[in-house]
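Right, chain A next:
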Amino acid sequence: MISDAILFWILAFLSLSAGLTVVMIANPIYSALALVMTMVSVAGLFVTLGAYFLAGVQLIVYAGAVMVLFVMVLMLFDLKNEVYAFTQGLLTNVVKLGCLGLLAGLLAGTLVLSSYQSQEIQDKVVAAADQTKALGQLLFTQYLFGFEVLGILLLIVAIGAVALSRSRGGTHHV
Partner candidate 1 sequence: MNVTIGLADLIRVSPMIALFISSLIPLTVKVLKKNHEPSPQATLIQGLGGIIAAAVLLLTVYFVLSTGPDSTAFADSIIFDGVTLLSGLIALVAAAFSLMLMYDNPSTRGNQFAELTFLTMSSVLGMLVLSSAMDLVVMFIGLETMSLSLYLMIAMSHEERLSKEAAFKYFVLGGFASAVLLYGLSFIFGSAGTTHLSEIIQKTPELITSSRLFLFGMTLTMLGFCFKVSIFPFQAWTPDVYQGAPTPHSALMATAVKVVSFAAFLRIILSQSFVVSENLFDIFQWLAVLTMIVGNVAAILQNNFKRMLAYSSVAHSGYLLVGLITTGITGEVSFAASGVLFYLLGYSIMTLGAFALVSLLEKSENDSISIESLGGLSKRKPLMAFCLTLFLLSLAGIPPTVGFFGKFYLFSAAISQGLIWLALWGVLNSVISAYYYLRPIVVMYMHEGEEQERPMEASFPTQTVVIISAILVVILGVFSGPLFSVIEGVLS
Partner candidate 2 sequence: MLLSSVVFFPALCALLLSLWPVQKLLKSFALFLSLIEFGISLFILSQFDVSTASLQMVEKYPWIERFGINYFLGIDGLSIWLVMLTTFLMPIVILGSWNSIEKKWKGFLACLFVLQTAMIGTFLAIDAIFFYFFWELSLVPMYFIIGIWGGQRRIYATVKFFIYTMLGSVLMLVAMIYMMFLTEQAFGTMSASLLDFYRLNIPFVGGQFFSLQTLLFFAFSLAFAIKVPMFPFHTWLPDAHVEAPTPGSVILAGVMLKMGTYGFLRWVIPLFPEATEYWAWLFIFVAVLGIVYGALVAMVQTDIKKLVAYSSVSHMGYVILGLFSMNSFGFTGGLYQMLNHGVSTGALFLLVGMIYERTHSREISKYGGLANVLPFYSIGFFIVTLSSIAVPLTNGFVGEFLILLGSYASNPVFTYVAVLGVVLGAVYMLWMFKRVFFGPESVLIKEHPLHDLSVREYFVLVPLVVLIFWMGVFPKQFLGFSKTSIDHLVAHRSDYILMVQGQEGKQP
């Protein structure tokens, strides 16, 4: 248990600090790299929660594909190191931060004070393979429709992105 706790705290620290870095650091490339760090640690958290398949997907899809996309775009833009990370405006920023702080407080308060169903769960150690199988079963039965639509969505996005790139102002002029 303690090891779990230690692992959690490390991952939590990593993900949170990386997340903060994403937000705080001026250079977008560093932001992107920090985001990769966050994703990886989130994948680690998935592992601690026993979602091995998702952890894999997280690494491959997110940290791999998506983040590469981001980095590529950033490279493409060739943005110089920016001086200011944040938009200017003291008053508005104070308002924004205050608002965020309040929201954080609200959420934290609620989460701390809430009671949860089945707080202590039976430590059901399921083999990774079994779980993935179950996941697959669920995906192709109950959530089949969503899955199909998701497929179509990806197609749409693919075609749309191409179309956009070929549109006026896009990357590929015809």
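Things worth noting here:
Here is the rule we go by: a residue touches a chain if its C-beta (ideal position, glycine included) is under 8 Å from a C-beta of that chain, and two chains touch if they have at least 3 such contacts; residues count from 1.
Quick note on selection: all candidates are chains of the complex that A comes from, given by their letters.
Everything numeric in this text was worked out from a predicted model, so none of it was measured.
Of the numbered options 1 or 2, all belong to the same complex as chain A, but only candidate 1 touches it.
On the chain A side of its complex with candidate 1, the touching residues are 107, 110-111, 113-114, 116-117, 141-146, 149-150, 152-153, 156-157, 159-161, 163-164, 166-169, 174.
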